[in-house]
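My questions will all concern the structure given below.
The other protein chains are all here in position, but one chain of the complex has been omitted.
Now for subunit A:
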């Protein structure tokens, strides 16, 4: 039998329901894996007592019958989610010591469904980064390894990706503002879904760019993504942008039959200098979907090229506003003050010491593009380009396209410390295939589809219509099945 911590949610759920397994056994297996997995830097705040307490409660509930799907399932929660009484730091020094008095809506829904939180997961500071290297805790490490180098698990949800790929937990929550669920999922050979903007409540999730942020599941299989999304999604009166729409039964929508679905291949995603392996994988993915009965059509998304620059105006602008709240007054870190320092000194020193380099850079870029005289030239122009990017997708969907297939990332995982040291823009290019989806508010999923020459996982991305995560997951499962990705990282940690 496989190790309990290596089970999928679906397998564990069925075993728990049959009584073949208890949540305490499952949780203990995961806690053991978490303890043994310290070298991965995935869990940054561990909550073993809380986990066992919830596991015992879940077992009682399972015994009583009719427990929800997630009852007794051990999960990791990204550090961006506020969790009551448990450190929630967004991987930033400025939230040092912060223990929320409240629980984010998404993690509360998971808790109420009986899920077991094992602890909080590493990430880039305030979700700003694509390699987990901006974290105050130090980087999470990819369980995949091909030589002596330590590789990034991607970011910002790098700890979530590393934890799921290394079987420290059955699944994890992530958040995605420009690719922060899908890129790490692709780098670690797992499934990552960014739902439609508004599908999951943002309440209680530390805000980065509010018009782009969305929470989603990071799992071992597409089916698990459907199960976890089900529990995370839903309307929340505390988030005015959360959609008041019924949440369908996503798992029930996995039909296994995608005959007649129209899959678009956007020509603008064929980037100059793209590695041949990525291009080959993409072509292979299209072929697999065609073999499964889908119709493959070429489409055009003409403004793709402008998505990244538009994102690097809009996201920093929103971040500069959202992060204004970290002032050293109400929570978190406050700088030590000199005799005679006034309140502005307190703000400036606190923020200089509390924020890391990338966060400061983005807050200041955001401040600049919103400042008098530049607002129209930068911020308004970027919002107009965003309208055009969304229109591109609408036109593709109007032509009858059901989903769009693209590469998930422009490369496989790279070494820690290898990228963006001299030029921050180099790191930004990681999000080139994912960021359009956030700008257009669409659901997107990364599915592991193969290994590169060196043996590192590569992912493909499927993009769906708004609110149609169900049909999107259905296509994703067909791709998953055809790709038959079963490789696991060899344990070195």
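As a convention for this text, a contact is a pair of C-beta atoms (placed from the backbone, for glycine too) under 8 Å apart; a residue touches a chain by one contact, two chains touch by 3 or more; residues count from 1.
Methods note: contacts and distances are computed from a predicted model.
The complex includes a chain that is not drawn, and of the options "Xylose transport system permease protein XylH", "Aspartyl/glutamyl-tRNA(Asn/Gln) amidotransferase subunit C", "NADH-quinone oxidoreductase subunit N" or "Cytochrome bd-I ubiquinol oxidase subunit 2 apoprotein" the UniProt name matching it is "Aspartyl/glutamyl-tRNA(Asn/Gln) amidotransferase subunit C". Listed residues A:32, A:48, A:275 or A:309: the one in touch with the omitted chain is A:309.
Residue A:197 is the one among A:81, A:137, A:197 or A:414 that touches the chain missing from this view.
Among the residues A:341, A:418 or A:490, only A:341 touches the chain that is left out of the figure. Set against the missing chain, the residues A:93, A:361 or A:488 yield one that touches it, A:361.
Take subunit A: the residues that touch the chain left off the picture are 97-101, 196-198, 211, 237, 240-241, 243-244, 303, 305-306, 308-310, 312-313, 320, 324, 327-334, 337, 341-349, 351-352, 355, 360-361, 363-369, 371, 378, 380-388, 390, 423-425, 428, 439-441, 466.
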